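Note sheet for the following structure.
Of the protein chains in this complex, one is absent; all others appear in place.
By letter and in written order, the chains are A and B; residue numbering begins at 1 in each of them.
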Amino acid sequence: MSWRLRFALVAGVSLLVPFAVPQYSLTVIVAALIFSLFAMSLDLIVGYCRLYSFGHAAAYGLGAYCAALILTHLQLPLPIGIALAVLVTVAIAIPIAWVCTRSTGVSFAMLTLAFAQLGYAMLFRFRDITGGSDGVVGIPRPPGPFGIDWFQGRIGYYYLVLACLLGSYLVCRAIVRSNFGAVLAGIRENEAKTVSLGYNTRAYKITTVVLSYGFGGLAGALYAGFAGYASPELFFWLTSGHVLIMVVVGGAGTLIGPMLGALFFVFLEHQLSQVTDLWPLIFGSIFIAFVMFFPQGILGLLRRRHAAA
Amino acid sequence: MNFASFILAQCLGALSQAAILFFIACGLTLIFGIMRIVNFAHGVIFMLGAYVGYTAALVSGSFVVALIVAPLVVGAIGMAFEWIFLRPLYGRRDGGAYLLLTFGLAVVLSELIRIIWGAQPRSLATPEALLGIVMILDQPFPIYRLFLIGLGLAAGIAVWQFLERTRAGLLIRAVSQNSEMVHALGTDVDLVRTAVFGFGCAMAALGGVLAAPLVTAFLGMGANVVIDAFVIVIIGGMGSFLGSIIGSVLVGFVQVFGAYYFQDLALALMYLLMLVVLVVRPGGLLGKEE
Partner (left out) sequence: MPLLECKGLTRQFGALVAVDAVDMQVEPGEIRAVIGPNGAGKSTLFNLITSVLKPNAGEVVFAGENITGFPVYRVAQKGIARTFQRCHIFPALSARENVRLAAQARNARRAGAIADEALEHLRLTRFADMSADMLSHGDQRLLEVAMAIAQRPRLLMLDEPTQGLSLEETDRAVQILKAMLRAGNLSVLLVEHDMEVVFKLADNITVLHRGRVIADGAPAAVKANAEVRRAYLGGSE
């Protein structure tokens, strides 16, 4: 089955989802889709550049808080507010990317964590604007442009998130399959060689990190509109941890794998949290197991089984 | 207020801060020296030490018991983790696996702490014997902090002498330099690694117990500390014990004087320091390049 057909099928099915599931489930599904976008955004760095970021919550938090403040104070139409939040996130991501890509490995990881921690601390420093530990509550979904109010309802918002996810996936896929993506593969496999071929690998890494923050910021902005509030938890290191777990368990370097990882975890959390309080512990343990035994992730396992069959 | 006595008080405060940082950083650098990995879970280990110390003190009524029990318990947990999860991976060429594993440990321990002790901070009272202040040049200064300085100094000298003068210390230094050679000479290098990993965790846990009376045990205390420890180890040189002492003192001063002069922005100052150090010397000043 060709890729286009598969994509059309998935898109088609997902268009029908709101009519096939109860209202409450739709809320969980939207959360899952937002996390899928968040996880896919991290895959650009982790899976395609093999740079482990421990601070991707910064992208999410930035997008969420920017959207929260823009929508609350400027009352711009929802889609425009979200787009603006993404632009601001991208702008802030540029110096962050420039600094972090100066190093690799552990140092890169620590730098990304440091920026996320800095963001977290800033939230409490400027509590007049950010609401401190209370966060920003009551985020509206202003209508517009042209008086459209599709996104104010649950189903409408689902379609917005779906459109952003599918659109982002198409863009990311095009990027990784392009000449740009080929260079990323080179960086991943042997950066020194890639440099000696004539590529300014630093510039490629900076670009990728900025793109990653952009899509992560989009996820955060969508979350702000979805949940109606933004809290400091979004910047907390465990948020970075959870999304990294989703990427690794799902299967890094595949774009789809991390989305599967996100879906897996949101649904697992949903099921488990009703039964036990220990579910975050289970996540961490599953993560360790996958790092040790199944580094290719869920997608890798599925593909192997498919190939063997 | 006398300026000289004020500065003296600030310096002593910085040294007491350095003492706590030293306990964490020396473990991190020793672990790196022996295993060439940065234990990302080190901050959470510190946090675990604080919580275990809190419970030990609660149950036994004695701070001294906490000081002994916490490092032992957490050190044992560290050794178990190294033995079960890190050892099998030692051959793998992919350095990313270690980073992710120690990160996974951090996540698991963090959640475990939240489940066992809950979300509220736990305060550990300063022991009776160390309560109170002493006047230094007509500036009041907490006795507890003097105790920290003394303990830090003693521990620093003890570990230094251990590494320099004992056979076990020599073994550890040898494995840090050339593990294959040591292995060829018949030593069980794996055992040395496990022991050092456990020791590093025990030190960090000790730091946690010592810090608890000052800052309480709270969730999230690990995340900032691991960054501090990393900066210290980079400044002093990855794998250099002496470097971890120098780095701790430096960062202690930056934090204390930064907090006084920059207040809220003191946190940003730490990150700025980290950025500058990583940009200027990715390999540290004294230690082995990664």
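Here is the rule we go by: contacts are C-beta pairs under 8 Å (C-beta built on N, C-alpha and C of every residue); 3 or more make two chains touch, one makes a residue touch a chain.
Note that this is a predicted model, so its numbers are computed, not measured.
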Among shown chains, those touching the left-out chain: A
Hidden partner chain, touching residue among A:V21, A:I148 or A:A182: A:A182
Chain not shown: contacting residue from A:A8, A:V171 or A:L197: A:L197
Chain not shown, touching residues in subunit A: 179, 182-183, 185-186, 189-190, 192-201
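Definition applied: only the chains that are shown with their structure count from here on.
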Inter-chain centre distance, subunit A versus subunit B - centres from mean C-alpha coordinates, in Å: 33
Interfacial residue positions of subunit A with respect to subunit B in the complex: 50, 52, 54, 99, 102-103, 105-107, 109-111, 113-115, 117-118, 121, 125, 236-238, 241, 244-245, 248, 277-278, 280-281, 283-285, 287-288, 291-292, 295
Sites on subunit B touched by subunit A in the complex: 38, 40, 85, 88-89, 94-97, 99-101, 103-108, 110-112, 114-115, 220, 223-224, 226-227, 230, 234, 264-265, 267-268, 271, 274-275, 278-279, 282, 290
